[in-house]
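The structure under discussion appears below in the form of C-alpha cells.
Excluded from the complex is one protein chain; the other protein chains are retained at their positions.
Let's look at chain A:
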Amino acid sequence: MILIHCPYCDEKRPEIEFANAGQAHVARPLDPSSQSDEEWEAYLFIRANPRGRHHERWRHVHGCGRFFNAVRDTVTDKFETTYKAGEPRR
C-alpha cells in the first residue's frame, strides 16, 4: 500500500484513507451553454492517461476530508509531490 502525504494534515498516511478523484486541473467550463460538442467531449471524457508524470486529485476522505492535488509517476507509483487545491500546477 502506498503512503500519501496530505498537504492539509501534513502527514504521510496509508492509501486506504484516501480516495482518488481522477485527473487534476480539469476546469469546468465557465459558460456551459456556449460549449461545442467537442469541448464537452474533451471536458467530460478525454483524459491524459500518461505513462509517467501524472497530475491527479485525491481526497483525504478518512482524515480531513479535503481535496488536494498530487504529482505521481504512473510507472513506479511514486509520489513526486502533493499540494493544496487552488495552488498552481507543479
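Here is the rule we use: a contact is a pair of C-beta atoms (placed from the backbone, for glycine too) under 8 Å apart; a residue touches a chain by one contact, two chains touch by 3 or more; residues count from 1.
Following the convention adopted for this analysis, contacts and distances are computed from a predicted model.
The chain absent from the displayed complex carries the UniProt protein name "Sarcosine oxidase subunit beta", chosen from "Thiazole synthase", "Sarcosine oxidase subunit beta", "DNA polymerase Y family protein" or "3-oxoadipate--succinyl-CoA transferase subunit A".
Residues of chain A that touch the chain left out of view are 1-2, 15-16, 19-20, 22-23, 37-38, 40-42, 44-51, 54, 56, 72, 74-77.
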